[in-house]
Structures are given as C-alpha cells and as structure tokens.
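First the structure, which I've put down as structure tokens, then a few questions once you've had a look.
Just one protein chain is left out here, and the rest sit where they should.
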Amino acid sequence: MKVVHYLNQFFAGIGGEEAADHPPEYREGPLGPGVRLDELFGGSAQVVGTLLAGDNYFSMNHAAAMEVIEGLLRASGGEFLIAGPAFNAGRYGLACGEVCSLAVDRLGMPAFIAMSENNPAVELHRAKVPILRTSESTSGMGQALEDMAAGTRAYLGSDGDWSDASPLLISRGIRLNEVSPSRGSTRAIDLLLSKIEGRPYSTEWPLPEYDIVQPSDLEVTNSQPLLALVTEGGLVPTGNPERLNSGRADRWFRYPVQSMDRLLSEEFDIIHGGIDTTPSNENPNRMVPLDTARELEPNGGFSLHEHVYSTTGNQGSMPAMRKIGDEIAAELHNEGVHAVIATST
Amino acid sequence: MNQFDKAGIPSVLVTAIPSLAESLGVNRIVEGGAVTHPMGAPDVPSIEEQAYRAQLFELALSTLKTSVSGPTVFTLDQTA
Partner (left out) sequence: MALQLEYFDVTDIVLGDRTVLEGGTLVVDQDRLRAHLMEDDHFEDVSLHVAHPGDSLRVINAVDAVEPRCRLGNGDHDFPGFLSAPQTVGDGRTAVLRGAAVVEVSEPVPGESTYWREAFFDMTDSCNGFSPFSDLANLVIEVTPVKSIREDERPPLNVFEGTPEAVSLNRAIRMAGLKASVFMASAAEGSEPNEVATFDLPSRRNTDLPGIVYLYQLAIPYLYGEIVPGGGAIGGPAHLPTLIHPNEILDGALVCGWNAIACMRELTYVAQNHPIISDLYERSGKDLEFLGVVLFANGDTRESKDRLTGHATTLARLLNPDGAVINYAGGGHPCVDTMMICQKLEESGIPTTVLSMEMAPNPSDSGFVHFVREADAIVSTGNYEESYDFPEVKSVLGGTALLNSDSSPNGPFSYPLSGLLGSTNQFGFTNMTARSH
C-alpha cells in the first residue's frame, strides 16, 4: 500500500513559526517522523512520499490551497494518506483535517489523522476522518508512531474496515447502519431479559450526553437590563433573502427591530422545515414575541435590544448548533446584552 | 442555549416540549403554547392570545431572576 504522509513545516524540517506560510510541496520518500513510521510498517505499507505545508497556508487562500493539494496528491500516486501526528497543535491539526477531508471527498482515498483527543480540530473532522489518539505533547512521539503503524495494519488487514483499529481511535461521534446477525425483535427481547434478570446490558443507541452548565441569575439592580430575543424557529425577512436553511442550518442572522412595535406578517416569514409554519406565518409574534416585549418594555423593568436573532433548529447538527450559540453569545456579550428570552419549536 | 449560560448571560427557553429541553440540559425552561407557535394561541380570540403571550413573557422574565440548580421547567399554572 502506497502511503502519502502529511507533515507541517516543523516536522518536515523546514523551520518553525517563521516558516508557517510555506507553500505545499511533495517530496519523494519519508521525512522526519515518517522515516520511523515507514520502518514500523515492515513492508505492509510504504511511505512513498511526503506532502508538507506550513500551518498557516490554508488560512491564506483556502480554495486555491485545496486545488494545489489535490493536484499534488493525485500526482503522487499514493493510495492512502496519513497526517500527523499533530498532538495538541491546533493549526497543524486543522491542516491535517483539511488535507484528509479532501483526500476522502475528492479522491476517494482512505485517510486518517493522528492527534490528541483535545486538539480543537477533533470536533470538526472526526465524523469524516478517523482520528488516532496520541498523547498531548510530542514526548509521546514513539508511541504515536507505533499506534499509527498498528492502525494502518488493522485497516489493511480487515479489507478497508476501521473496526479492528477502533481501540486506537477517538470516538467519531457518528453512527452508521449495519446488518445484524439477528432481527430487531429478537434483540429487543434478549436485551429486556438481561435487564430484568440483572445481567449486564447495553443499549444499541446511546442517549446524547449534554454539557451541564451552571446558569447565572439576572441581577436585580437599578439599571434596566438589556434583553434580547432569540429564536430557532427560522424567522427571516419575507422571501428569505439570505437563504437561511429550513433545516441543517449553519448560520444565524440578526434583524433590526428598533423601529418596530411588532413583527408584521408581510415583512417576516417563518421557515422552519420541521413544522407547520402557518400559525406563525400568520403572526410571527407567535414565534418571536416582539409585540409583547414592546408592550411590557415601559414598565417591565427591562429594555429591549435593537436586534432579534434567528436560526433554524430543524435537524441541526450539534457541532453546528454549538458554534451558532457561541457566536450569538459572543455578539450579545459585546453588545452588552444581559439576558435572553429564546423560543424553539 | 447552554452557550449563553456559558457566556454568563442568563437565558430562558420557551418551548412546547419542555422534556426535550430538560434532557438537553437547558437550565431555564418555560412551557409554551405548541410546537408551531411557542408563544401563540391561534385558536382563541386575539385579545385572549395577547394576554396569554404577555403572561408567558412575564413568566419567562421572572425565571431569569430565579436561581435554578439544573434544568427546571416553569409552567403558567404553577405558583412559584
């Protein structure tokens, strides 16, 4: 199996931070840690070449960067891409993720990344690209390389399945269909009997785990707290000019309401794709209660922020929703907003 | 929702399915009208609907000042 190894400017021996803009190159044979990796493969695979680039390269011109990388990968004749180990280095991890995602998407090439569980790039890429767990720091280099070789062998040995390598991999946070040896009804009864009879049992479909966050309270002070209205019901100006998705949204919008007493149905639509939007289209205040907020504002002990915030929660993926939440929270923070009333379907 | 709490901004969610919000770890939850109109009541006359929305809003506001120690559901027929 012809392996291409992706490294950043540091591990490829080009230089440190000053070389972070280094454009991508392809060099024959292994470099840096790739030399040891090649030895560890012991003939089951071979590092035919090294793809290297500076960690800042992708942020400079993403589209052009991807074209160059694609060209280099195609020309390399490689069949399998391994990136890292990036340990805890965030920019390196992100670059690994970009390159491996490209290999998977555009070349149909199997790929994996080696990095630490806490690398910020993990959350973004683990669904698409398997990630092999390493230590946080480069002191774990020896172990990382051994694991990378073992993971590769497990993948090749099982004919393109990552299951055997799974103890080495960080959870990908994905679920995939498969055909069980027995039918669902049989499995359900077996599972129930284990539960009744006190034997160990495990669910086929784990419930989502969510962060426990300590809530803060709104302080009752003399000044009027600034209150913002937020919705995941897909509030958009009529005609949806920015094309907010009615499902699987990855964006949010804010709309100025300073001059409005209420949301008018001629000016706003509700586009959440998972519900009957008729009642809220007739009167958008049923989704975002601007009319009530204005009514209560004079004596209600609060003042209303000049924007309302909107996204669509329908089929939203957790990473996307968290990102949207963080971004809105950051803006609210910057705008001095003290509290939020949010609505959801 | 939890991202607002994380940023130190007290927040409350008005939703028709409070149990889902509870399982997701949302701290302040007000039980709203229905899935299609969390702050509405289209089946009643407009004046009643306005009053209902105002009640929900006031309840939501009051929860922001109430200390909670985990996901808590507030409904209109509850007395705090």
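So that you can tell them apart, the chains are marked A and B in the order they are listed, and the count of residues begins at 1 in each.
Note that contacts are C-beta pairs under 8 Å (C-beta built on N, C-alpha and C of every residue); 3 or more make two chains touch, one makes a residue touch a chain.
If you're wondering where the values come from, they're calculated on a predicted model, not measured in any experiment.
K.L.:
Which residue from B:Met1, B:Ala16, B:Ala41 or B:Ala60 sits in contact with the chain not drawn here?
P.N.:
The single option touching the absent chain is B:Ala16.
K.L.:
Give the residue, chosen from A:Asn61, A:Asn118, A:Ser158 or A:Ser171, that touches the chain omitted from the document.
P.N.:
In the full complex, the listed residue that touches the missing chain is A:Ser171.
K.L.:
What subunit B residues would touch the chain not displayed?
P.N.:
These residues touch the chain not displayed: 16-17, 19-20, 23, 31, 34-35.
K.L.:
Considering the whole complex, not just the chains shown, which residues of subunit A touch the missing one?
P.N.:
Answer for subunit A: residues 127, 162, 166, 169, 171-189, 191-193, 195-197, 201, 203-208, 247-248, 274, 315, 317-319 touch the chain left out.
Everything below uses one rule, namely that only the chains that are shown with their structure count from here on.
K.L.:
Can you list the subunit A residues touching subunit B in their complex?
P.N.:
207-208, 210-218, 220, 227, 230, 233, 275-280, 282-283, 285-289, 291-293, 295-296, 300-302, 322, 325-326, 328-330, 332-333, 337-345
K.L.:
Using the touch rule from the top, collect the residues of subunit B that touch subunit A in their complex.
P.N.:
1-16, 21, 23-25, 27-28, 32-40, 42, 50, 53-54, 56-58, 60-61, 64-68, 70
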